[in-house]
Structures are given as C-alpha cells and as structure tokens.
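The complex is shown incomplete by one protein chain, all other protein chains being positioned as in the whole.
A and B label the chains in the order they appear, each numbered from 1.
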Amino acid sequence: MEEYQGKLRLVIKHYPYRYRDYSYLSAQAAEAARAQGKFWEYFDLMMAEKKLAREDLIGYAEQLQLDVARFTSELDNETHLARVEEDVQLARSLDLFQTPSFVINGRLLVGGRPIEKFRELIDAALAEVAGAN
Amino acid sequence: MARLLIILLFCLLAVSAGAQEKPPLEVPLGDAPTRGPADAAVTMVEFIDFQ
Partner (left out) sequence: MRGATGCLALLVFLLCLLSSPPDLLAKPLKLQGPLQLPSPLAVMPLQDPAKVELGRALFFDRRLSGDGTVSCAVCHIPDEAFADGQKISSAYPTNKHWRHTPSLLNAGYLDVFFWDGRSRSLEAQAQGPIHSSFEMNLNPRYLVAKLREISAYQQLFEKAWGGGVTLERIVASLAAFERILLVSDSPFDRYLRGDQTALSSEAKQGLEIFFGSRGNCVQCHSGRLLSDQKFYNLGVAELPELISDPQHRATRNFFLAELGLEPMDRDPGYYAVTRRDEDMGAFRTPPLRQVAETAPYMHNGSLASLTEVIEFFDRGGGDDPNKSPLLKPLGLSSTEKQALEAFLQSLSGSYPLVRAPRPPGF
C-alpha cells in the first residue's frame, strides 16, 4: 500500500465463508465499527489480533473507544447482516468462490499470492492508465 | 486425417473460448469502505473473509 502511495486505492468487500464460526460475525463487527466511523481502525486491529469470537470483537470496540453498547446490540441483532449479504451476493454474481480474491483494475487474482504478483498487476494497471492518458 | 480432426477440435475449443484477453471484471464499488485516494489510478478490490 505505502509503496504505491497516492496511486492505489483499496476497497473492501465482505466475503465470509458460510461454514466458519466467526466469518459472518467478524464481517458484521467491521460494519458495526464503520457505523461509528472507525472501519479501518477496527480492520487493522482485527487483522493484528486475529481472535474473532464475540467477546474479542467487543473487546476491540472497547479498545477503540466505540460506543460499546450500540456496537454490541448491532452485532447481536445482526443489524449489518443484510449489508454483508449484499457483498456475498455480489461476489457470487462475479463467480468468485475463494477468499481472498482480488480485482485489480478489472484483473482477477485469487488466493494468497506472492507480493511480486501484486506488483506485476498493479504496475501493469498503472502503465495501462498512463498509456491511456 | 486424424491430425486434421485434432486441429478442428482445437479450433472448436479456441473459438468457443473467444478472444485472447478476458474482459475486465467490473466490480460495482457501492458504499464499500475504501482506503487511499478516490482518484487513484489503480483500484484493488479485496473480497475478504476475516477468519
């Protein structure tokens, strides 16, 4: 990300796997944090800590000084489930079934690839954009 | 004769396969969370499962 400062934008779409315990829960937690304006802070914390049970997710909300009561009630009431489902439907409509999947200016990359592969696609996309201008 | 048939089979598949380059995959961004400038030259959409 830093390497391409100013030239690269990262967009997150949720794609929780339906048979995992915490996939849907953590996606909804990220959305609940977003509702309080702290999606990326929450995202980074979750990525760093890796534990995703309900109490862990609420703990992160505390750490980020979110309104924990609101966060917890939204999580428990599945307030953001529909929003997560939208992303899942989108992914399926694009015939994506693996996570992580990346789409870099329209080019698909599936799975945890070596960083060189990302550089290759990003550089190609940059060159294409530069060529078009 | 056999070779000709193989070639024809190849043609069949290649033609059904279409052009050299796959069309770019269009992902509607909607209200998805983003990081980085909105006018960045490159957009990377990540479909993520946190677990």
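As a convention for this text, contacts are C-beta pairs under 8 Å (C-beta built on N, C-alpha and C of every residue); 3 or more make two chains touch, one makes a residue touch a chain.
Values in this document were obtained by computation on a predicted structure and should not be read as measured data.
Interface residues of subunit A facing the missing partner chain: 17, 19-20, 95, 97-98, 110-114, 116-117.
Keep this in mind: only the chains that are shown with their structure count from here on.
Our note on geometry: subunit A versus subunit B, Cα centroid distance of 21 Å, whole angstroms.
In the complex of the two chains, the subunit A residues touching subunit B come out as 1, 4, 6-17, 20-23, 26-27, 30, 34, 39-40, 43, 46-47, 52, 86-87, 90-91, 94, 96, 99-108, 118, 122, 125-126, 129-130. Put simply, subunit B touches subunit A in their complex at residues 23-30, 32-38, 40-51.
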